[in-house]
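For this depiction, one protein chain was excluded, whereas all remaining protein chains were kept in their positions.
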Amino acid sequence: MNRNNNLALLFGKRELGHGRTLVSLLVMLAFLCLPFIAGAEDAAAAAPPAPVPNKGDVAWMLVSTLLVIMMAVPGLALFYGGLVRSKNILSVLMQVMLGFSLLVVLWCLYGYSFAFTEGNAYLGGTSRLFLNGVFDPLTVAFANAATFSKGVVIPEIVFVAFQGTFAAITACLIVGAFAERMKFSAALIVMVVWFTIGYLPIAHMVWFWMGPDAYTAPDVVDAMNAKAGLIWQMGALDFAGGTVVHINAGVAGLIGAIMVGKRIGYGREAMPPHNLVLTMIGASLLWVGWFGFNAGSALEAGNFAALAFLNTFSATAAACVSWSLVEWALRKHPSMLGAASGAVAGLVAITPACGNVGLMGAIIIGLLAGVVCFWGVTGLKKLIGADDALDVFGVHGLGGILGALLTGVFNNQALGGPGLVTDWVTASVGSNPVMTQVLIQAKGVLITTGWTAIAAFIAFKVADVLVGLRVPEDEEREGLDTTSHGERAYSA
Amino acid sequence: MNRNNNLALLFGKRELGHGRTLVSLLVMLAFLCLPFIAGAEDAAAAAPPAPVPNKGDVAWMLVSTLLVIMMAVPGLALFYGGLVRSKNILSVLMQVMLGFSLLVVLWCLYGYSFAFTEGNAYLGGTSRLFLNGVFDPLTVAFANAATFSKGVVIPEIVFVAFQGTFAAITACLIVGAFAERMKFSAALIVMVVWFTIGYLPIAHMVWFWMGPDAYTAPDVVDAMNAKAGLIWQMGALDFAGGTVVHINAGVAGLIGAIMVGKRIGYGREAMPPHNLVLTMIGASLLWVGWFGFNAGSALEAGNFAALAFLNTFSATAAACVSWSLVEWALRKHPSMLGAASGAVAGLVAITPACGNVGLMGAIIIGLLAGVVCFWGVTGLKKLIGADDALDVFGVHGLGGILGALLTGVFNNQALGGPGLVTDWVTASVGSNPVMTQVLIQAKGVLITTGWTAIAAFIAFKVADVLVGLRVPEDEEREGLDTTSHGERAYSA
Amino acid sequence: MNRNNNLALLFGKRELGHGRTLVSLLVMLAFLCLPFIAGAEDAAAAAPPAPVPNKGDVAWMLVSTLLVIMMAVPGLALFYGGLVRSKNILSVLMQVMLGFSLLVVLWCLYGYSFAFTEGNAYLGGTSRLFLNGVFDPLTVAFANAATFSKGVVIPEIVFVAFQGTFAAITACLIVGAFAERMKFSAALIVMVVWFTIGYLPIAHMVWFWMGPDAYTAPDVVDAMNAKAGLIWQMGALDFAGGTVVHINAGVAGLIGAIMVGKRIGYGREAMPPHNLVLTMIGASLLWVGWFGFNAGSALEAGNFAALAFLNTFSATAAACVSWSLVEWALRKHPSMLGAASGAVAGLVAITPACGNVGLMGAIIIGLLAGVVCFWGVTGLKKLIGADDALDVFGVHGLGGILGALLTGVFNNQALGGPGLVTDWVTASVGSNPVMTQVLIQAKGVLITTGWTAIAAFIAFKVADVLVGLRVPEDEEREGLDTTSHGERAYSA
Amino acid sequence: MKLITAVIKPFKLDEVRLALADVGVQGLTVTEVKGFGRQRGHTELYRGAEYQVDFLPKVKLEIALDDAQVSRAIDAICKVARTGKIGDGKLFVTDLSQAIRIRTGESGPDAL
Amino acid sequence: MKLITAVIKPFKLDEVRLALADVGVQGLTVTEVKGFGRQRGHTELYRGAEYQVDFLPKVKLEIALDDAQVSRAIDAICKVARTGKIGDGKLFVTDLSQAIRIRTGESGPDAL
Partner (left out) sequence: MKLITAVIKPFKLDEVRLALADVGVQGLTVTEVKGFGRQRGHTELYRGAEYQVDFLPKVKLEIALDDAQVSRAIDAICKVARTGKIGDGKLFVTDLSQAIRIRTGESGPDAL
């Protein structure tokens, strides 16, 4: 019912370095079926003296949830929508809006259960299918979910909603990679399949654990650890989804861009963004909404939410500045698109770090993110050569990897970070050596990258076989708005 | 000072079925004058040991209030504004923005008092005119308002602000029905008159009651019930305003569309939306803001806010999906306007239900809302034949009716709902038989429909007599922006 | 670490009327260097029994902070961006977005320390440089900041973030005055210099004090008063930044407009707003976000936040109405731009007053603001003759002055206001005679005006000397978007 | 061959197109233009500033025709586009020395 | 009758219109166009991609005139629209075989 802890890494007796290698990833996918067989009981049932939610926490988490919704619609939709040509804007808005909606429904039906209940190290179980047990109508009883503080809970309904927004927006991020040429039905199929075999397992691997209250005594530590997700067990830090959301979506997008192929005219015709004002609005709403995403990931309205908040604020600002300065220096003009891209790059990079690093660490991460992701959408993009139309990989993939690794650096208390929980029984805090932690982070990145690449490959293949990935050439030329959706965005 | 309870229906000894018939509605309007004669004392004065507000509740309610403001400006304004032709967009934005502002002022001057203080079963009293007593400057004392939980209060100022947003946005919804041809002064007159004789009484009838703390012992139940609003007394469930807001505005809009007449060229010229991106932004902000509307209607940051939140989330997503699928099947293309309309339809339908139904009930309501409202703006619209320009009735009226009735179904604990409070003295919970509750709901719908139809008829007649409803034909052709407001929206 | 109190004015033994005259302002600027010499210790260190933050307060303050961010990006950026010609929109968005980001970083590095730590009466000290001590990584300890209630604190990180948004948005307000002709590098230089020598001192003078818990006994009152900022010591009321934000930016903008000179073609060519829909969206988001600005300035989720909230709501609505009515009467058409401008004028005027006046006082302030600022952008603008392109002075400067003075009037309990704290030891409340308080307010206005005028003059001169203020004529004609930023906002 | 250039009120576009189809015109090209003429524009107010907007939105039609069709086309346009109010627009005729259909390379009247 | 087609820099539009009014021109039609010529455009950068934007915003005026007015109108336009910098634009003259005022049906020079 829970997630990896911001402070949490080297907890009681946990051995570091359970890492699996990339080659075993295909084998792991097979584990997906396990929980369907093994009947899983309700993970929430263990809590002994029944703490009650604090209303301040509830208020904050409700707000955080709606902020993440605002990130998707209209935030992400506009950020992407402004970047395409005017003949394709509605197709982008639709892919985001309908994809998001569809996944929210699926999240309630089965997604939540497979991500956040006890199962195996790769996937959760079936105990919360159809949200069974989250709210009991007959007794009018509301279940609670654990947070990262002992004795602090929130209504599980809130946790379901909050996590649902993460799942749904992550799949929407991929849309940017295949914009302007993808068949609408294929886009929806890809999102559903990838959500199921890509997102849900990774979310479970990174975030599922038994919660702090489960660590009642030293002798239960091993048993509790064993029930957590694979990457969580390794001790990887991911406060708000650097791996689960950004690397995950970034890599899937890149695979998609390659499999779908380049847009007609790519590299020859000018394809300037049709409305950068929309992109700026989108980037701004992403920034605003991301406070829910990041500070909300603390799951309560306390000091760590505040830390994540200020870090999200300053890292983003720093990345906006550094991208603009690099562009100014190398390309003579600091562009609006650059500033907006920089802000998003900063947001991405600070995501895994936000509650895991100190206040100056955040600014450094932001500054680096602006520079690195600038290279991601220029130099690296040319190296890769794929038509990742809206730079999902260059910004989200690369920024996510950068953030994940730097989290391992600046988490260290000697570098101003808050360290991590070394023993969940006593909730005591310490720091891993920087290189140790960076290696753990790198392992998490590798597993995520491998898993999502395979999942994305399967998802796109399924869509290709079922309906075909691309629209006909004529429709691509005319634009997807009129041909796929029967509408134009703009009229007199 | 309070509102109908989400959980509340069959409270102690209350008899069901006080329903009045439609024919008596005109007589009821005459009751409006009563409270002006009978001096009313402060309804809040009764609370015995003086509970203090919880800061988590205050935080959540402040946020909820500003979210509803965001629904109106810019949300609703953009949703509507994108759908008109570019020559009329500013007129729509102005009608929403100035109408909203005007009513907020009037709400403070007299609206709140007539809606939410003790009066008769149809209208409140005068004790809070000019917000007198809500805040006492001399003692620097702040009055509190009851919620739906015993011993839980919020500052009355917050309740005034929250309810003020409901009143103001409801009148703005009507604007969509007469867009592109209405005289600006007439639009304002309609809004003010209808607010006064349409909205305020319905709000009082549906939501005014004495609050849970007033039910101190079985022997006061009858007396307290008798002070509540008419429809509340009947036991109708309306968590966040299905009747008060959506049916109310939807029917008033339809009456208006008929009385104002069709736009020149309606049915012959193409009148495509001039900017569907604005409409999508508007729909998204409505969705985001609606969490304040719905979950805020719990009046505290507790389990029922959480329930209303997730229901609002999933039902909207479901309606977005179902509208799109129906459109895809019947019209070959799933359109962006369809998805946006579906989302709004889902929001409307879940409004009365959000805290009154279970998690799967909400998804079913959402799925049905998408289908039914699709028919509302296609089949039904043709049947009615009026030029309800932006489908206020097809979406808000019809969706509101659907939601009100389905609330009666899925409230039942056997169908996964939370049931309702059967006895406010002990706050015990039970369920009405489904058909009983649906009938009660239907009665509430009928009374609201009848009352608002008459009130709207009066409001449009008053405006017609005073200034005339329509602009001259030339001005309509040239567009209201330049002719009524002396501006164009877009220049080079 | 704290700010002037809403309720606070005539506290224990404080003498009124320390006012310095305008001529001494230049001398005062010299005091800026003092805190750099005198080593300052941590102002937060004094708090004796260590109260803990309430989670409801934390939730509300986090929300308030992100709301102010939303005011800047995208709110203010769009409000301004819609008003310029389409060839310059990106330049406005960039100046706001990058300027904002840059100042957020500088705020963390040195701004916060100079504004909100103990120093002299003009500027704070160095104890919080690089946010040192706000969060201690080694002990994982989070410092707290005082509020206006004894024994109520919030995490200092939250206070840093909240105040950071104020500093950054204030500098962005100035952008409107020199829109469409300023060199981008010059704009950034102006913002940085003015932030340092204009904003930080004024914020310190108006808002810095030792907090309510420092007033432990009558004999410490004088000592504590002496540590507060200059204008705070005088007893001026400024709840949310009428002087610090609006007068400050408004006057700086006017100075800038004069020094930069008029746009080519100003007064001869038509320069209509290129997209009033953007302006309306911006105004709306300003309104929504301003609740964080104003009600958040209470620093807790209590009665005064609620009071500030409703006042912000009703005053804005009233100003929107009054501006529209005046325009309708005098210019025949009520325009959308007028309504949006009226709303902003109301927001500006209610800012210093929001928690300091009663509910009807707020409506009166709003009504007056609409009328006065209408004159500000018409009559007064012609009198002044400068090309203050987007009326920064006419709306923010004038509205801020009006609000500051009227705060002195309607604060009085006899006029429905909450009065002010007359003794911080006992926290007792009373009222100053209206004229006394208005004079104090006027003195605060004068000092602010003088200080910011000089600071702005220096800032623009520095930019002029370093890079020159204006772009070449050719670039101005072609538009700043392509020439300064290498992009166009809109393509096919 | 002739080229008719007609400047008309925007809301008349659909009607004119249908009327032209009736007289056998198979194609035309439409441009959104701004017209300046006897018809007065309106005044716009933006905060302090007042602008006289002299240019009114019009629609320009270009129709290449065989000589034989010209007079019927002119009649059709004039009849349908007329409201009798100032600003109804103008119609100009120029000679066309050549016309080619790009798809097929056909030229002359066949290309129209 | 002649038709003058002038392509000019956008910010010169108001001045040209006034100058034409001075020489008795009562109406004209304006189109926003993009021009390609000796004047170089600029480079735009969108993330990785760099575009050479060769097309510059221009304004096209179409003015139908009585033959007698032509030379004065040409002079007026040339004088006012000239900045001396590259990209000032072009002016073309074609013959008009017919002109009709749609409102009244007047034709020939009377229609202008």
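Letters are used for the chains, namely A, B, C, D and E, taken in the order the chains are written, and counting of residues starts over at 1 for each.
Methods note: contacts are C-beta pairs under 8 Å (C-beta built on N, C-alpha and C of every residue); 3 or more make two chains touch, one makes a residue touch a chain.
Just so it is clear, the structure is predicted and the values come from calculations on it, not from any experiment.
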Since one chain is left out of the picture, which of the remaining chains does it touch in the full complex? A, B, D, E
Option touching the unshown chain, where B:Lys150, B:Lys227, B:Lys262 or B:Lys381 are the choices: B:Lys381
Where the missing chain touches chain A, by residue: 265, 269-270, 474, 477, 482-483, 486-488
Could you list which residues of chain E touch the chain missing from the display? 2, 5-8, 31-38, 54-55, 58, 60, 74, 77-78, 81-95
Touching residues on chain D - with respect to the absent chain: 3, 17, 26-31, 62, 64, 94-103, 105, 111-112
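Keep this in mind: only the chains that are shown with their structure count from here on.
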Chain located farthest away, centre of chain C as origin (C-alpha): D
For the interfaces C-E and A-E, which has the higher count of C-beta pairs in contact? A-E
As a quick test, compute the distance in whole Å between the mean CA positions of chain A and chain B. 36
Whole-Å distance, chain D centre to chain E centre, using C-alpha means? 18
Note the residues in chain B that touch 2 or more other chains, in rising order. 54-57, 59-60, 63, 275, 281, 486-488, 492
Give me the residues of chain D that touch two or more other chains. 32, 44-46, 53, 85
